[in-house]
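Omission of a single protein chain aside, the complex is shown with its protein chains in their original locations.
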Amino acid sequence: MNWVLENLEVIGGYTGAHLLQALPPILVAFLLSLPLAKLANARGWLRTSVTTTSSLMYAIPSLPLFVLLPGLIGTSVRSPVNISIALSLYGLALMVPTASDAFRSVSRDVLGSATAQGYAPAARFLRVELPLAGPVLLAGVRVVAVSTISLVTVGGVLGVPSLGMLFVDGVRRGIVAEIAAGVVVTAALALLTDALLVLLGRAVMPWTRQREVRRA
Amino acid sequence: MTGNPYVGSLAWLTDPAHWSGPGGIPLRTLEHLGYTALGVLVAALLAVPVGLYVGHTGRFKGLAVAAAGAARALPTLGLVTLFALLVGIGLTAPLLSFVILAIPSLLAGAYSAIESADPATVDAARAQGMTEWQILTRVELPLGMPLLVGGFRGATVQVVATAMLAAYVGSGGLGRYIFQGLGSQNYPQMIAGSLLVIALALMLDLALLLAQRLATPRGARTA
Partner (left out) sequence: MTIHSTRRHLLGAFGIGGVALGAAACGSSDPFAEEDGTGGEGGASDSGSGEGGNGGTLAIGSQAYYSNEIIAELFAQVLEAEGFTVDRQFQIGQREVYMPELEAGSLDLLPEYLGNLLQHYDSEAESASPEEIHSALSEALPDGLRVLSFAEASDQDSYTTTSDFASTHSLVTIGDLAGVDEDLKVAANSEFEVRPYGPEGVKAVYGVDLTVVPVEDSGGPLTVQALLDGDVQLADIYTADPAIAENDLVVLEDPESLILPQNVVPVVSEKVDEAAAAVIDGVLAQLSAEDLVELNRQSVVDQSSSADIATGWLTEKGLL
């Protein structure tokens, strides 16, 4: 415990760096998954290949990817940008199939009647399709957020500043409290982000809250 | 060998010397599979009964969801290093971490499998005089089997991609190639190790997908 109290600044610094690497990929995965999922849904064969590619992507162990990616995209191994791009790929692998399911779950009749009511395609997407797909999309983003925040730690093995550095340094110095602090703060960040996403979901999709209440 | 590590990894994979002996690909792959199977099975022994109970009774649902969420949030690298410091090198520390990694998918798979049964069907079974145990094992479980197997599928793919961490603290598996390649800057070997993990993950994923299809009761299949 002493170690934790005496190193709050170090933990704080790593926490900030950790979030800086984790939050962009979550956002990128969400935003990019929408057009990709729409595209995939437009063609049956595309949908199959998207699902296959996704499970393939997700099976790639993260540490080798972090080492190999810079050679393909021209960043440095130690650059947080590298970690963020790798994590965006993992996020997309989780998010695109979910978004594809989300859009498919929206009934064609509903979309048809929206068109009949005079919605232009863009407006129909924003005001009808997206809100209806919302709950499933939110569930997907929550999984992406928790998984991304946890995966950032792997970069610590390579010296990219994040809470994962506490694992590497802690195991080398034999300080259990240091590793435990890394685990606890990482998990807390993940759960906090998850809770914020739930609140955000309630704010932008108030009707889902009513449904929950009714069901209870 | 060429300068491209990706091409180099293919040369590494096709080198017959890497396919035999105690450090050879077949043995390392078997070790990797063994760790994965052990991790998922131990997790299943813990998570599936709990998931079935939660799904059948509807009790403690919130607690189960929260536990699964919390387990998902734990960084596996941190768990492996933490447990290793506490229990020493060997399989115990990574195995404990794999079990924690596998629990959320299995737990969610189990309770959503039971919940997925149509309440009307369950009521009909109850009206026929079935005991709760019979309802669970003869009605809810068969109907939810594809979801339960889906839980196994998710857990297995996650553990197989993470099982490389066993090599971090003294055990074998395909992680040996990855860590040794990383440490000695033998990137072709590191890529080859990763490709083997990916191939293994895909094969397991496909096998369990097939199992998922087969697990759908004939009466519930849509033609």
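For the reader, a short list of remarks on this structure follows.
Chains: A and B, in written order; residue numbering restarts at 1 for each.
Following the convention adopted for this analysis, a residue touches a chain if its C-beta (ideal position, glycine included) is under 8 Å from a C-beta of that chain, and two chains touch if they have at least 3 such contacts.
Worth saying up front: this structure is predicted, and the values here are computed from it rather than measured.
Of the listed residues B:Asn4, B:Ser20 or B:Thr57, the one in contact with the hidden chain in the full complex is B:Asn4.
The missing chain lies against chain B, touching residues 1-5, 8, 84-85, 88-90, 167-170, 176, 179-180, 182-189. Along chain A, the points of touch with the absent chain fall at residues 2-3, 6-7, 9-10, 13-14, 16-17, 20, 70-71, 74-81, 157-161, 165, 168-169, 171-175.
As a working rule, only the chains that are shown with their structure count from here on.
Touching chain A in their complex are the following residues of chain B: 5, 69-70, 72-79, 81-82, 84-86, 157, 160-162, 164, 178, 182, 187, 190-191, 193-194, 197-198, 201-202, 205. Of all residues in chain A, only 55-56, 58-61, 63-65, 67-68, 71, 143, 146-147, 149-151, 153-154, 156-157, 163-164, 166-168, 170-171, 174, 176, 179-180, 182-183, 186-187, 190-191, 194 touch chain B in the complex they form.
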